Structure formats: structure tokens, C-alpha cells
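Mind having a look at this structure? Questions to follow.
Of the protein chains in this complex, all but one are displayed in their positions.
Naming follows writing order (A and B), and every chain is counted from residue 1.
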Amino acid sequence: MGLLFLLAALDGLAYAAQVFLVAVGLTLVFGVLKILNVAHGSLFAIGAYLASTLVGLVGVPWLSLLALAMAALAVGVVLGPVIERGLLARIYEKEHVLQLLVTFALLMILEDVQKLVWGVQPLFEDAPVRLLGQVEVGGIVYTVYQLLLLPGVALLVLVVLAWFLRRTLLGRTIVAVTHDREAAEAIGIDSRRVYLLTFTIGAALAAMGGALAAPTTSLVPGIGVQTIVLSFAVVATAGLGRIEGAAATALLIGLGRSFAVYFTPELEVVVPYLLMVAVLLVRPAGLFGSTELRRV
Amino acid sequence: MSGALLEARGLALAFGGVRAADGVDLEVAPGEILAIIGPNGAGKTTFLNMVTGYLRPQAGSIRFAGREIAGLPPRRIVRLGIARSFQIPQLFAEHRVIENVALHLAARDGFWAPFRPLLSPARRSEALAILDDLELAPLAEARADTLDEGARKLVDIAMALALRPRLLLMDEPTSGVAASEKHAIMDRLVAALRRASVTAVFVEHDMEVVARHADRVAVWSQGRIRAEGPPEAVLADPLVRREVIGVEGAPC
Partner (left out) sequence: MRRLLPVAAAVGLLLLLAGLQPWLRFVLTIALSTGLAVLGIAMLLRAGQVSFGHALYVAAGAYAVAFARPHTGEGLLLLLLAGLVATGLGLLVGLFVTRYRDIFFGMLNLAFSMVGWSLLEKLYGLTRGTDGIRVARPTLLGFALEGAAWEWALFSAALAAALLAGALVASYLRSPAGEALGAIKTRETRLEFAGISARRVLLQAYVVSATLAGLGGAIGALATLHVTPLLAYWTHSGELVFVAILGGTGNVLGPFLGAVVFELVRVHAAAAFPDAWQMILGLVLLAIVLAAARGLVGLLDDLAVRLGWRG
């Protein structure tokens, strides 16, 4: 029982790390662009598939970690600007329903792009996990990759992102646009560049989540949608646009899910959403969201 | 106890450090038309927002027809008979003018009847009568998002009137209306209010409109009422002239 408990906690931590990377990108992009990218999960999926392919291509185990990073970067730098400039830039001033429809259409498109490129057979490539080996924790043999690398990267991203947004000029520029775009433009900030940069960072984070998740799971069609739905649950539970909140909530939901896997397996998929619904019933704006003064 | 329709006592509300209401006491008698004047930021709209339930006062009481309403949600307050119009018109932009009014008529009864059309013959003629009162009948079939600012303002008031309120609160009813039309429109509006014996409170910046159409004036400044009384007396008060009218520039 104790071992099972520990195993669930470790799994939950690793899972939370990977969910956080996707969710933080989603919430960052929403905070700045005010658009929820329904296709964000597809960037996760494409990052994961590309990472698996690259790891297989390089063949050399000690290069496989680099291959993961390259995959994330490539998706961010190529797809990010293409989507932001080509599609989103046309709809910033449009109605919300239209923005949702456009990114949903993008999800439909990317889902098939992924199938056309990588097929529908499960893909599994765990060279990076094998490279780092295993370690014993409290009587459980666990992979270093999941124990240290995933949580480590997530923590690093959280710290770097917080530092970047609060302490650097560029980061503070992004925050300024988030708070009041018109005022930011009035003092000479080019909001177009800020949008492009933010979306690229968000896309890269999603792809990084995918690249890091790839060695721990088999890739199948549909992971993109499952990812967007789950990371939306995280972001909604935290409160849209809250970065530290997304980290805490990812942990809550990651642990909730992995405990469900071990103790009530049939409820595994339901637990994250039960948590979300429970939180939203009590706090409609999320755990860390601000409640507004107005009452209608 | 008084015969007041609306009675506010000690209303207080602060946003951060700004005291938008700092002990507001006000009575409105049945049938009277009260104007609220004062510089921007004095808390005039905040008062309307508290009475209509949009904001919850941090202290004090609001009694309407003897009943405490402070803190009730807007929907309940509307049903008790308090309607409002807005400084920036709040219209259903993709509906026609007559539909905007008819939705408010339906809000009183028959709203949930699933198979009776919004524009039933009875409701249509009632809506047209209200529009006609404000000389808006020619615009009845126009879509709300095609109107100019002055017309939008009046449609906004027509919507509030369609609720057949006992008390109507109006936030700057004539701002945005062309100067040449202000008095004519106010004449019709006040006549309509008196005919239906609706009590009214309106926020106004135009002192001529106040002098001509209000029964009584309350002067707001820094979240408090500084003076109140008949327009001719209040508007002649040197302190009011300096603090309120002076700040706003000469009456136009």
C-alpha cells in the first residue's frame, strides 16, 4: 500500500510536469492574445511525433536529449509564426465565437496533418529514458528521466518564465500588452511583435511538453485533443492567464489522476474533470482567478 | 418614517482609496423628478449602480417603497419596479428597435411562453406607443446598430420605460443628443413620465436642462451630497456655482 502510494505520487509528479508545460503555454498565449488556441494540443502532438522521429534518426543515445530539444524548438519557430501571422493575426478584432471556430478548424487540420505524416500506428521511442537509467527511491526502481528530468525542466521553465516576465524589458513589455494593449501601443510598443513572440514561445512550450512526454508513452492519433482538453481543465481550474496558478493546479490534477490510476482505475479519465468542476462550482473564476466586482 | 419612494441612508462604497460614496443620504418622493449634478468622479453613477444592484454598498441602507433593497441582485430590483437607462446606451445591437423595446415589454409577463411570438400584435402596438412617446416611431424597424448616438440614447430610455417602472433612473439622458433637440426631447420625456406617474432620478451635466425639467436638484461632490433643493435656489448658490458649475465650465 505504501509503495503503491509512493508510486502514484512519483507518477503524478512526472505527469504534472508534462501537463504544466502545455498548460503554461496555453495560458500565456491566452493572457496576451486573448485567444484560446484550441489547436494548442496539436502542437504538443506534433512536438511529440517529431521528437520521436528525430531520436530515431540520430540513433546515438547521448544525443537523444538534444533531439528532444531540437524538436520542440523547430515546432515553435516554424509553426508558431506561421499560425500567428497567417491565421490569428486576421481575427484579433473578431467575435469570440469566430476566434474559437478558427482555432478549432486549425485543430481539425493539424490532426490530419499529423496522421498523414506519421500514420496511425502507435509510435514508441524511449531512448532518452534508457539513456538516463534508473534509480531506487524508497524501495521503488524509477526512471531518472521521470523522477528528475521532467519535474526539473518544468521547474526551470516556471522560474525562467517568471523571471523573464518580471525582470526583463521584453518580458515586462509583454505584461504591459496583457494589461492594456492600447496604453502599451500609445507608449510605442509594437503589439504585433509581442503577439508573435508570445505565440512562438507558447507553441514551443507545447511542443516541449510533447517532446518530453514522447519517450514515456506511445504516440497515437488523438493525443492532441486529449492534451488540449486536459490542459484547458488545468488552466480553467487555475484561472485563465495565471502562470504560477497553472503550476500548482497541474500538480493537483496530475496527482489526482495518477492516484486514480492506481486506486480507482475506471475513474482515471474522469478525476481531472471532477476536480475542475468541483473547483469551478465553488470558485467560478478558478482557484487563482480574480472575482470581479460587478455582479451581472 | 416618511412617504419617500426611495430612501438611501449612510451609503458608503470605496474602490481602493477612492470614496465613491461616503455617507450618501437621499430621499425621493413619489412622482417627483430629481436631477443629480456634480463634477465627474463625484459618485453619481456609483449611486445609480448601488440602487440598481450593480454594485453592493459597503455600508448603509436603500429602501424602496419601504423595503430594503441594498445588496439584492439587479434582476430582483428590476422586478420591484426600478428601471434604469445608461450613459453609454446598452442596446441589443443585432435586433431592431421595436424588438429591443418589445423584449422589455415581454420581460414583465409572457417572456417564457415558448410559442407566442415576441412581436404579437398587442406587444407590437404597445411598443410602438412607447416609441411614439419619444418620437422614435419612424425608427422602429431599423436595426439598433445603425442608429446615431442620440437615437441610441433615446431607445435605451424607451427600453427602460417599457418595463413600466415606478422609479426610473437615467444616467445623462441628453448627452450625445444634439443641443438643438435637447429641450424638445426632455419635454416629451418628462411629459411621458408625468402621464405614467413615474418617479425619476437623472444624472445631468446640462444646467439648463436641470433648471427647466427637474423638480429638485441634489449636488454631488466627492461621494457626498453637498446641497439639495429646488433648481432655482440650488443653482443660484455661490458655492454650488463655484464648485460644480465652475468646474464644469459655464452652462451651455
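We take it that a contact is a pair of C-beta atoms (placed from the backbone, for glycine too) under 8 Å apart; a residue touches a chain by one contact, two chains touch by 3 or more.
Treat the numbers as computed from the prediction; the structure is a model and nothing was measured.
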item: Per the touch definition above, residue among A:60, A:105 or A:135 touching the missing chain; value: A:105
item: Contacts of subunit B with the absent chain, listed as residue ranges; value: 52, 73-75, 78-79, 83-84, 90-95, 99, 102-104, 106-108, 110-119, 159, 163
item: Residues in subunit A touching the chain absent from view; value: 30, 36, 38, 87, 90-91, 95-98, 100-102, 104-109, 111-113, 115-116, 120, 225-226, 229, 232-233, 236, 240, 266, 268-270, 273, 276-277, 280-281, 284, 296
